[in-house]
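To start, the structure under review is shown below, and the notes come after it.
The complex appears here without one of its protein chains, the remainder shown in place.
So, chain A:
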């Protein structure tokens, strides 16, 4: 068996592959060779093979079959093997692998190895990817090494301890004693890692934090002064080639110390006091020409802003950030904006001073910088600078990337709402946003805007004119079109009458307005919701326009057969409004009142006080004939108190008035963007199929029936109901009752509904009443026909329910009719 090819050889070979397929072939061949070599348990070349495997793994090929081999390498006595073995473990044996824990024993042994480089490998591996169980098992070893005098090992042990604490926070306590004299080291590696360890402990545990603030360290000084001293030495010390970076000594350590100081000084006056001087010193003396100096300044600023520093220091910090903003280096500008964003709430005035620089950053080419500048700009808008800031932000909205537009638009709306200097300015700003970024505006902005516009009563004419002009040219931006449609629907009359005061009124005819609304309806670009807005707007104009009502009627009726169910339903209902309920149309389509604003974010809740009539939400669609009568019947079943009653099935029209307080369209439902449908009763006659068919062609009356005496079934509160009877000459089981309702009071009774229920053995049919209004002073009656089928010839009993409106209140009464003359049923 020839020796497996060398690692570099393999790399060279693979790199000659010209295609992905060629490479894959080479890899597969080599993997096969490696596999058989593993099977042979070859100790000599295991290391070489695993190394090759790791290379192929980096190229993206699977290498899991090498996992156990890594374990074997780690367990080997040869350093070369261990080196590759631990590398392989870190790449292939993370804690999600089953065999991960098998490493524990090897690592434990190696932590106690005589060669520090072996110990180092073990510490590194444990510190990079040890699982929680492994950490628990080996924490003791780590703690031991934390106390060694070997700085090479000590620094690694410190970071290992950090990892253990991250994985198993409960173990933090056990490392506390060892931290006592960590900072007495001269070795920078140990110092650095010790500071990291202390930082981790303080961040995780308030108790630890308190402990470190107070307790006396080994060399009789507290932690903060000790850190301050170390930092000072770094700054003041001479050139140290080993740690120097562009004239600054060990910037890494300086930054870590500053960060730990931040944690110690936060919310603690004493600690903050102790570090004031050194912070001022670092802030003023650090060289700013290179990135490294700025890195330190940056950390210093963050610390100053986070602790209880005196105001002079804070101003100094903000000014540093201000200088950063002017730096040519975009990285510096970037961190400056990030920091300013964090401090703008607490140090608002100081940040305001740099407003113009921040605004300039809106024009930066870097996307992240632009975003931060935008956020910061919004945070800085106030009553004084709103006009200028909005101008910049609107310009930004115009030219920025699409990913910003939605946030920017929302931000502008919010700021405009808070600080608008005048209503006209506010409307103009909204218009500007809608026209420049109309398609990016969030959906919930539309109802908010509409509410805003409604409330600016004196601006209605101006608003609708501007909106009209805006969509004339382009009606593709949905939110814009929605707002415009709604406004045109509401204020179309102002538009055509040319009443605008704010600017030159335009000449628009009713037809032109309808043209644009119809274009919106037809356009492929219009969303379903938008079409709904347009259709409703057209409908509203039927009460505001004078010459084009027929055109409107036509449009509405066309959409009665639209494929879009939402549109179809609206059109059908509006149609009904024209036909059957024309008398209600003006009231329903009246101008909206000023709306109460409930929330700032969601669609506004509309107060339902439109006109004098009370809108009621009806069933969305006219139910199939069986349904509504059934619900009526259920009510009546109660009347007769038992199951011996058959449901009454009156004809549908008589039901409709009963189901609602009034038959009114809920136009206010328009503003709910889920498109809850506006409903209206659809006239419908439903004939119960079974009853009285036999009678339809037969004369109902005969002479005998004419002789049946009539009765007064009900007489109360001025309402009198008389029953007159007729018997069918063809079907002796049928009795036809004609009721007559009269009103002796001085006021009309409106919305009158008569309902009846009979015992189970009977069947009943109610035909349509003549009207629903009983005029006062007995000046008229409502008549209604009831047909009763009484096949068993039982005594006729009936319970009736009356509902009507009288003197402004709803009246209701139940009564039993027992005085049927025998001739009516025998």
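Annotations
By definition in this document, a contact is a pair of C-beta atoms (placed from the backbone, for glycine too) under 8 Å apart; a residue touches a chain by one contact, two chains touch by 3 or more; residues count from 1.
We adopt the following convention: contacts and distances are computed from a predicted model.
Going by its UniProt record, the hidden chain of the complex is named "AP complex subunit sigma" among "Vacuolar ATPase assembly protein VMA22", "AP complex subunit sigma", "glutathione transferase" or "Small ribosomal subunit protein uS17". In the complete assembly, the contact with the undisplayed chain comes from A:292, out of A:201, A:223, A:292 or A:344.
Although one chain is not drawn, the whole complex shows that of A:49, A:179, A:193 or A:410 it is A:193 that touches it. Listed residues A:156, A:213, A:314 or A:806: the one in touch with the omitted chain is A:156. Shown as candidates are A:60, A:402 or A:473; the residue that touches the absent chain is A:60. Considering the whole complex, the residue from A:84, A:316 or A:552 that touches the absent chain is A:84.
If you put the missing chain back, the residues of chain A touching it would be 6-8, 11-12, 15, 48, 51, 54-55, 58-60, 78-80, 83-84, 87, 90, 94-96, 115, 117, 120, 123-124, 127-129, 152, 155-156, 158-160, 162-163, 166, 188-189, 192-193, 196, 241-243, 245, 250-253, 255, 259, 291-292, 294-295, 298-299, 302, 330-335, 365-369.
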